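Shown here: the complex without one of its protein chains, the others still in place.
The first chain written gets the first letter, and so on, giving A and B; residue counts start at 1 in each chain.
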Amino acid sequence: MSFKKIFFAIVVLSITSVVSTHAGTICISLAPDTANSSRPAMGNFLHFHSIIKNIGDKSVEGLVAWISLIEIDPGHEQPVDLEDWSAHKAITVARMKPGDTLKTVWPIRLIQHGRYRVAICAADRNHPAIYTSPPLEFHVAKKPVIQSNRIFPVAFGLPLLLIGLIFYRKRQNRRARI
Amino acid sequence: MFVEAEHLKLTIKSTSILNDVNLHLAGGKIYGLLGPNGAGKSTTIAVILGLYDTDGGTLKLFDEPAGKHSMEAIQRIGVMPERAGFYDWMSAREYLEWYAELYGGIQFPISDLLDQVGLKHVSNSPVGHFSRGMRQRLALARALSHNPDLLILDEPTSGLDPRGRREIHDLLLSLAREKGTGILLSTHLLDDVDRLCDFIGIIHKGQTVLEGSSNELLNTPGSGHKFRLRLRNIPNADTLPNGVHLTGRKGNWWHVSLSSGINPPLLWRALLKSGWQISEIHGEGNGLEELYFQMTSERGNTFGEELL
Partner (left out) sequence: MTPVRIIAVKEYRALLKNQRGLVCLLAFSILLSAFAIVLISNRELSLLDNAQVVYMMTGTITAAGALIAVILGSDSYAGERERGTLIPLLTAPITPGELLMGKAAGIIIAWGVMYGLSLPYLWAVGASGQNLLQAVFYLALFGTPVVLGFGYLSMALSAETGHVLTALLNSLLVLIFSTSPLLIGPGLRNSAAGRFLDAINPFSGALNTYDAVIIDGNSFLAQLPRLALVVVWLGLTFAAARVASRHPRFM
């Protein structure tokens, strides 16, 4: 695969839904939106659909579910601060009866290029466990809106030119001193 | 007359700044405008230059009414303001060349002009590096750059050393005597007036309190050099020669004023011969200084002498 292709390739998002069935009362599935770009790049939005289902025989109280994103580029493995990526970071549900499902759409804006995994996690008030969906993996391609190879010469060159002119004038002045 | 100002009045923001100012300056003459700080000297100059419109009185420049100064009249005036300001990044030569263009171009070589004021050696130096005295000289060169008939100078020699002052005095005298330039000189330095001026005007609180030729004013009884004499006896005051006036007495101290032309050492000798037992002599300033203090004094006599 060429360098360019690596940069602009899409990440294969799972075509089929993935389902988490922990040995507990909550089951979370996660699927990409069908309208998601096949070649997501910086600045694009992706949407993910989650379904949280109470598969136990008792109600779940005080459920909170959140989106979790990690970068998995070699050498850059890290959790991502969602500050810039999404304003829709968590949901809460007071009570889920047995068999109840909760569908949620999670939009994220792709801020930085790289390989990522996204998952939806959930926890409730009474069980000391965290439930997670199986993660989905995607790749964000670079999108150069502003080209630093043009900006840097101008942004540094013009002030330096003016500073040079100021020093030149100063030198001229010094030469003409009494 | 180059300048003829009669009963000038000026009020700014309901404050009376000038109230009856008179000034008469003819070509070839030097007029010294004296007065304490805030008396209205600079404002008078501003009125003459057309920077303020008067509220009363008449002003003529070159015998023409000067309500709104004509460009012809302005062309004939050279001004040296109290503050000698320039564009510090320009050289002296550049500045004078630029300024002369405002008057339609250079009238005579800039080098000659700079030579005249003693700045030829620094003509290409930026004005920002000039000392205060050099800036004063350059300000005079600026005033002269378009060869004016009337020079209006505000404190022209302040900041100059004695040699520099003497050079400027000589230049001004030669301009007045040889070229017929009329010079209006506003100054605090009585020595400048003493040496240069043909006419004197004293302004106090926006009013001309004295105007006349310096000869006339300095020869008036009571206006000459003054001395304080300590006497061991009480002589007859009638024995004082002509031109010597007794102006006051306090105990053993007698105050006398001498008209110009009286030679003090000869006078003391004559007084001793006629029975005056003089034990001490103190000079109390020249006539102009006395005249100035007399005219601008708030409380009059402050020493409590017995006035005769």
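Observations, loosely collected:
Operating definition for what follows: a contact is a pair of C-beta atoms (placed from the backbone, for glycine too) under 8 Å apart; a residue touches a chain by one contact, two chains touch by 3 or more.
Note that the structure is predicted; figures quoted are calculated from it, not measured.
Checked against the full complex, the one of B:Ala5, B:Ile77 or B:Ala92 touching the unshown chain is B:Ile77. For subunit B, the residues touching the chain absent from view are 42-43, 46, 49-51, 71, 74-75, 77, 79, 81, 83-90, 98-99, 101-104, 142. Contact between subunit A and the absent chain runs through residues 42-43, 84, 109, 111-112, 143-148, 150-151, 153-159, 162-163, 165-166, 169-170.
Just so we're on the same page, only the chains that are shown with their structure count from here on.
One finds 84 Å separating the Cα centroids of subunit A and subunit B.
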